[in-house]
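Shown here: the complex without one of its protein chains, the others still in place.
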Amino acid sequence: MTQALDEIKIGGMGASRRRVEDNRFIRGKGNYIDDVVLPGMLHMEILRSPVAHARIRSIDISKAYDIPGVRLVLTGEMMAARNLAWMPTLSYDTQAVLATDKVRFQGQEVACVIADDPYIAKDGCDAIVVDYEQLPVVVNPTQSMAPDAPLIRDDKTNQKDNVAFDWEVGDKDGTDSAFEKADLVSKMQLHYPRSHPSPLECCGSIADFNRSTSKLTVYMTSQAPHIVRAAVSMVAEIPEHMIRIISPDLGGGFGNKVPIYPGYVMSILASILTERPVKWIEDRTGNLISTGFGRDVYLEGELALRKDGKILGVRMNTTSDHGAFFADAQPSKFKIGLMHSAFACYDIPVAHLSARGVYTNKAPGGVAYRCSFRVTEAMFFQERMVQAAADDLGMDQAEFRRMNFVKDDDFPHRTPYGFLTDSGQYAKCLDVGLEAIGYDQFLIDQKEARKEGRLLGIGISAMTEPLGAGNSREYDILGIKMFDSAELRVHMSGKAILRTGAMNQGQGHLTTWAQIVAHELGMPADDITVEEGDTDTAPFGMGTYASRSTPVAGAAVAMVSRKIKAKARKLAAHLLEVSEEDVEWELGRFYVRSSPDRGATIQECAMAAYSNMPDGLEPGLEANAYYDPPNLTWPFGCYISTVEVDPATGVWDVLRVVAVDDCGVRINPMIVEGQIMGGLTEAYAMASMQFITFDAEGNCVGSNFMDYLIPSAWETPGYELHEVVTPCPHHPIGAKGIGECATVGGPAAFVNAVMDALKGTGVRNIDMPMLPDRVFEALTEKHDVSGAPPVRTDG
Amino acid sequence: MYPSRFRYEAPSTIEEALELLHDGGGEAKVLAGGQSLIPLIKLRFASPELVVDINRLQGLSYHHADPDGSIHVGALCRHADLERSVLLASNQPTMAEAAPLIADPIVRTRGTLVGSLCHADPQGDWAAVVTALGGHVVAQGRDGQRTIPVSEFVSGPFQTVLGFDEIVVEAVIPAPKGTPAGGYLKLERRIGDFATAGAAVALELSGDVVLRAGIALTGVGGSTINASAASDALTGNALTSGAIAEAADLAAEAAKPKTDHRGSAEYKRHLVRTFVERILTRVTETEEKAA
Partner (left out) sequence: MTSLNEEIGAAPAEGVPVRRVSINVNGEKRTADVEPRLLLAHLLRQGLKLTGTHTGCDTTNCGACTVLFDGQPVKSCTMLAAQADGHDVTTVEGMATASELHPIQEGFKEEHGLQCGFCTPGMMLAAKALLDENPDPTEDEVRWALSGNLCRCTGYQNIVKSVMWAAKKMQAETPADGN
């Protein structure tokens, strides 16, 4: 007679369990970095360069010290005296903490003031006088690679130009050969503009060096506290066990809170020098103008096509603009991240990618903003190229994709650039999407509307993307492998505490990890406390970004639960006085196979671990697990959007958005849908209004919310969500991750829709964001519209 | 994010306020809604020595129509009051269409129409609306009041002819001779964005004849553009499609836009033409429906 618990009732997998995080957030009792107050705390503000490229002739800080309440002023010279003016980046480059010789981008950190309150600190910054000798400015790769371009990284010996790297992958000869055989070659050139994660909470830190214990505690907005601890140890030369990094509640991350920023380092030194806690909270301008942006990649892409529509080969040539320092946070072997995951869902035999990275006079970064390590770029380029190819062939957009998809029974599949995908139902996703949007009817309506001069458009974007970086053979960051961890301690009452090496920024880990434990052990999710973010207590992990947590940390949670269950089984056998082979499991309870009424709940096993152990078994019921994923996971999706373009103004409105996502088994459907809608909104934002650009002098346009446009509830469309479920074959609970899928696949759906509305004008591309003036220009001048910097201005 | 230091006074009478401004010698700023002033102070683009908060002055929150039909908007009447206004919804279509488009709903609970006129941002919406309506402001100094037509009030970007010791106490829309018609259209990339271009059209009709017309433009010049050639062309005539097209062209010609990150000068001029045409066409369609 089964006494198995109802998994949904106990908040196991599949339950739309309401979030435990909400309890404090809805009461305004979150604990974000700026909420943390330490006794004696001082405040730090940063002075930033107003110019994009200049030698620093002199810095006069004397008047800052005249202001009552100013305690300390730091300049590059003072940092250099302690070997802290430069720090290593996660991409084997170096980055300035405080400028010494030159400033290399507008907004670069030049000095900082530590004072009794941030108002006085800002007064102090205003009192500092800096003499700049301006230099020529470079704002795009063409300028950067020109023969007479100014050398930006003259700090690096052996750097003769502005090239950061050259990299390639794929089969060049095979690809060339495929192109020679092609009936048609379809070309696409475009720019994926610089965007910025811009979480609503800016970055910040509170550094507290305790002189009596020599321990450094840093509260920090970090998505990867253990990586930070390792890096701080290296840079500040403080041993790792004397460093504690605490990530409090994070008001969003989206990759912006992965890098180690100069402000953190300054606050640490300031705390050491002042012997007081030092708080640095950046303002929005600092966040947008200097912290890790995403994208800014130029594509020249070609598809080799057979006349029946089969894609024979892919060529991609990318140029990425990294700003003044190569500071991408990505698996170290891949200079352009996982750009070569492009075309993974299509059955294409051969491909080649060449990638060049360049320096410019802009903030450093490139890998951020829900990108899965440049997979946003890869899949945008892919679907824009696919759209153009279908048009060039005169084929229907859906049919062209369908005929080229990898078939359901064709797995494991080697993608054109060499990844191994394990499962997929790409055509099914497409079918569900086409049905939901009413594809055939829309094409009819579109034709009718055209007769009245109305421009309707439909755009499809399909993709599978690599998540869960990554297995230790291929993936590491600065040599550290990308596993993750979970530690589970079950108390004698049968309640538990779980800690992981992940670090949520709104994904709901404190709710969902407990659901995995509930699934594995039958303990009600409400009985499990989840903690993340404190390096003193959490097991080592590589943090949360690139949608890696469900695939890696979530797997670790499942594995640690299974270790607990294995021990609990022994305890159950002991309690039930049978041998282990006679013990069966149903959710929440072990029972004797031959006598099912005799059982021991998991809670009873827990108590036994403290009070009634069998001989030879260690007391207690705790375990940890480190999970090295065997492979990436491959969620996939199909996003379809319909739009109407106003030909008189270039304004376009979204009519409908349909999203079909397969992220494998869904732990918490409500949270999964929330992630998808958030991602779709970022996709819509980038497609319609949101980007950072520069004028010819290197002034940043988009360094505040008046210019960096984030859609509100009014502009943002509604979404219709559908699901397909193909469990991940290698993940312990069959989940794949979902956090970034819609940001990866979404933008092309909007761009393809607008381009479809403009079909017949001969326009091949309008760079994102497709602002009304760009759409209008395309419609009336009938040429492609580029959005690359510098911004056009009068005179 | 953190203003530099200043002194602050919150007088309870207008006389006190005017004394404070006078003594401030031009280094004081008036604080009404604060939705333009305080952002400037926070970014330290403005560093007044003294801020004179007039929110405690009584009797300035009104907006009403006088028996003669003129509309009076007090200095402390908020954008939100105008957005909700039954008076404007039924009597003043140009103002009624503009009010919801100012900034965003939260800013609208504090910001004021009069404050917006005094701030004189070239991308301010109310300046175009009140200019098109031929309105004026009433400025009060220690010696009394004077009337300044809005079309003469702004002297440059963020500059007005207001003396440093004067306060505008109300804006007035003159009594219409005919039936008010018109509207305000602007292109903003999202709510709260400044206008890429905006056009205010204010007509007074008698039958299908335009007794008076005013057209003013936002965001396409160093300050609000009074497209007087366009409005002159409409005055005294019927609103035919030819007249509409001509007015729209003249309005576009009057615009002096700059190419920038919001678009090319040609695009902004085109928007002006499109908006003026749309508003005027809509007026004729409404007239036809009413007929």
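Chains: A and B, in written order; residue numbering restarts at 1 for each.
Keep in mind that, in the parts below, a contact is a pair of C-beta atoms (placed from the backbone, for glycine too) under 8 Å apart; a residue touches a chain by one contact, two chains touch by 3 or more.
Bear in mind that the values here come from a model prediction, so they are computed numbers and not experimental data.
Note on the chain not shown: across the whole complex it touches A, B.
For the options A:N704, A:T761 or A:S786, the residue in contact with the chain missing from this view is A:N704. Across A:G69, A:G438 or A:P790, the residue that sits in touch with the chain not pictured is A:G69. In the complete complex, the residue from A:T75, A:S91 or A:S198 that touches the missing chain is A:S198.
Touch with the chain that is not drawn comes from one residue among B:E27, B:D53 or B:D208, which is B:D53.
Contact residues of subunit A toward the unshown chain are 18-19, 21-30, 32, 34-35, 68-69, 116, 119, 197-202, 249-254, 283-285, 505-508, 670-671, 673-674, 677-682, 704-706, 710, 712-714, 716, 718-719. Seen from subunit B, the chain kept out of the figure touches residues 1-8, 10, 31, 34-35, 38-39, 41-43, 51, 53, 55, 80, 103-107, 109-110, 191-192.
Quick note on the criterion: only the chains that are shown with their structure count from here on.
Annotation: 44 Å between the Cα-based centres of subunit A and subunit B. Within the complex formed with subunit B, the subunit A residues making contact are 45, 118-119, 122-123, 126, 283-284, 648-651, 689, 693, 701, 706-707, 709-712, 714-715, 771-773, 776-777, 791-794.
Touching subunit A in their complex are the following residues of subunit B: 1-5, 44, 104, 187, 189-194, 196, 258-265, 267, 270-271, 274.
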